[in-house]
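Missing here: one protein chain of the complex. Every other protein chain is in place.
A, B and C label the chains in the order they appear, each numbered from 1.
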Amino acid sequence: MDKKIYLDNAATTATRPEVVEAMLPYFTEMFGNPSSIYEFASQNKKAVDEARTTIANSLNAEISDIYFTAGGSESDNWALIATAEAYASKGKHIITSKIEHHAILHTCEYLEKNGFEVTYIDVDEDGILKLDELKKAIRPTTILISIMFANNEIGTIQPIKEIGEIARENNILFHTDAVQAYGQLNIDVNALNIDMLSASGHKFNGPKGIGFLYIRKGLKLKSFIHGGGQERHRRAGTENVPGIVGLGKAAEIAMATLEERGQKEAALRDMLIQRVLTEIPYARLNGHRAKRLPNNANFSFQFIEGESLLIMLDMQNICASSGSACTSGSLDPSHVLLAIGLPHEIAHGSLRLTLSHNTTEEEINYTVDKIKEIVAKLRSMSPLYED
Amino acid sequence: MDKKIYLDNAATTATRPEVVEAMLPYFTEMFGNPSSIYEFASQNKKAVDEARTTIANSLNAEISDIYFTAGGSESDNWALIATAEAYASKGKHIITSKIEHHAILHTCEYLEKNGFEVTYIDVDEDGILKLDELKKAIRPTTILISIMFANNEIGTIQPIKEIGEIARENNILFHTDAVQAYGQLNIDVNALNIDMLSASGHKFNGPKGIGFLYIRKGLKLKSFIHGGGQERHRRAGTENVPGIVGLGKAAEIAMATLEERGQKEAALRDMLIQRVLTEIPYARLNGHRAKRLPNNANFSFQFIEGESLLIMLDMQNICASSGSACTSGSLDPSHVLLAIGLPHEIAHGSLRLTLSHNTTEEEINYTVDKIKEIVAKLRSMSPLYED
Amino acid sequence: MYSEKVMDHFTNPRNVGEIENPSGVGTVGNAKCGDIMRIYLDIDDKGIINDCKFKTFGCGAAVATSSMATELVKGKNIEEALKVTNKAVMDALDGLPPVKVHCSLLAEEAIHAALWDYATKNNIKIEGLEKPKDDISEEEVTETY
Partner (left out) sequence: MYSEKVMDHFTNPRNVGEIENPSGVGTVGNAKCGDIMRIYLDIDDKGIINDCKFKTFGCGAAVATSSMATELVKGKNIEEALKVTNKAVMDALDGLPPVKVHCSLLAEEAIHAALWDYATKNNIKIEGLEKPKDDISEEEVTETY
């Protein structure tokens, strides 16, 4: 195939042309600083407010509870660090899971160095949080539960409603990293008892470098980036107006297309899973078969190593990944795959394929054909494989 | 005049069309995640590296010492907080000035709440740092001096070379907030002994929501945003590739046009100052007459209040500001004007006009004419003014 | 930021100026922002406010509320004038941004101060009028910004 087949939409997505279109006027024409008092800047303020409203509505949240950030990582850091600072007097214990993104895990490590205790809850072999462990982990000093809405590697959707209820019953704040879920799943922060939620624009066909944090009214969280009075004194820095406008537009389109897109992607994804599991020996699907994002498939192929597979797919014009993009420089096998119990050498041979609304049946079929060939070739080179 | 006259370029600038042009392909076509290993993403990695190189060269810095952030505020927060964390064992004393931007001042307050001591050095009546006070403030426990390169309200350029020497002699790290200076002044981090430097794209005709922090090789600073391994493990978050490309392009243009643009703007600015001071009674120029950014003029008009003046200018299609944009919701008079010794009611009547490369002589003349009329009108309403 | 009515009263303020030999003058300052307002009243024998003028050093909201307040008290008797609260002035202006609510207090206080001056000069007591404070203390202002 001459055309590139992009199956790494969990790493990042193409910005939709409509989104770029919406952003453009805010670079060169309506470029004012929303904090300025002249009329020229009020259109920017209005554009920012509109984006905030769109996003609030998409979550059934209050408009003033949406705060723009530079992306998912900042949102995650803010939620954890500011909660820790604000509620340290109540307690210094935080609960999260073993399969969080590094933006959560490394922030937890940072907090551990600063006197907080963190419990990392296990997941089962399907990659679903163990609720009974969560309940047992709760202490009088627990101030925060942070569990991701859906996992970025294996796509598993966590029991957020149950976690929200547990948090509420125990009077503990609940943050969810919804960077992978927002725009793919319906989320109602009230129905789900979510107190804080992180999202990132580039994961749902919006621009890079922009995201948001939802913070339920009444929480004592202070700012993470200190300075000017932007974002109701909670997030300093001149507003990234084009980014915010693009984020709002992407959210609008994502919500309008959610059901249909999800169905279409899930159907192709199921075909992909079906073919791989039946046509390739020693292949397994990682993560729960049903409780997963509509666009995610994650496989392990025994006896082969992930990077080689990726490079060979790349040579066939197929973009895929193994583990998360931001750790692809790393040599450690995915902490998520280890958490679901895969042995080291199988965790090493994983392949993540994540679809978009543009993915076609033809692309999926071509991709499976190529995976078959490559897996066979790599196995023939593998000292672990005897046929 | 029908056309809007934008004289608030210290608040934010229009993104240059060439910059937007350079960014566009990275939204919808070359949208990959630079951390991904496939060929498709390597062009993004390359684009990011090129921008890093451009910026490093503009400062005579090492390429690997430039780290991209979401803007000036994040850069300032990072520099201060991470330095404090990394060097706390050496000491817990920080020196800064009374006229810093709130991104520095509020971060210092945050550090003060966390056990650090901060000394705020005075400026003289021209708005220039008192070097003798700086020297006296140094203690064995001082780990950082953070002094802005040029002030955002009154445009004064600080004695950075001298400060850098004092810091080096005393083995203290030196950070400078160059958000207003970068792109307007030549900066050589080696010649000036600068260890860390903050800048923000939208202040030099680049995009909003992107900036950088220069960190000299060898400093122990850790990351401020924890998570993935981006930016050599020092700044987590999927790279804002279009923003970074735009930042690089803006830096390239800013450096190429620096001399000529500065001369042109300074000439118009001098004309503006000349006319205002000779034609309007009870007017004063705030900040040093010569040691100031080429595009900055800041006036006080006795007996009148700033907001009224701004609104009336706005009604004449002139965008200007009083103090900094991000605090314009605030009622306190500018801390910078108070620091140069203005009494409260005079500080209240200040007007900042900041030019761009697009500013024309005609615009300046029209603006002065309007200021004259408006000042006269407001004075006739003022209980403080007797003519 | 401001309503049309506010902008109208700001750009074309009514009753700017001074009254020679006024029946009462009140000057108040705002502790919160340092701004200053002065109101002049001309009150006739029957206690009707025949004329009212102001001078203000303050923000757009301060100017507009001064202007509106003078309009509202003109032609009223003293009892009615006391009912021109900052709330009444704000309503007449179609509201003010939260951060600007305190500015409207200036107008109320300035009228009260001018009436107090009138009462003192004429040695009368106005029911419901208390001695004005020198300025408006922060406590009275609830801001939601």
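Assume contacts are C-beta pairs under 8 Å (C-beta built on N, C-alpha and C of every residue); 3 or more make two chains touch, one makes a residue touch a chain.
Values in this document were obtained by computation on a predicted structure and should not be read as measured data.
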Checked against the full complex, the residue among B:42, B:186, B:302 or B:365 that touches the missing chain is B:42
Of A:174, A:224 or A:303, the one touching the omitted chain in the full complex: A:303
Kindly state which of the options A:32, A:72 or A:333 is in contact with the chain not pictured. A:333
Touching the hidden chain in the full complex, which residues of chain A are there? Just list them. 303-305, 307-308, 311-312, 315, 329, 331-333, 344-345, 348, 380-384
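We adopt the following convention: only the chains that are shown with their structure count from here on.
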Whole-Å gap between the CA centroids of chain A and chain C: 56
Please tell me the distance, in whole Å, between the geometric centres of chain B and chain C computed from their C-alpha atoms. 40
What residues in chain A touch two or more of the other chains? 37
What parts of chain C, by residue number, touch at least two of the other chains? none
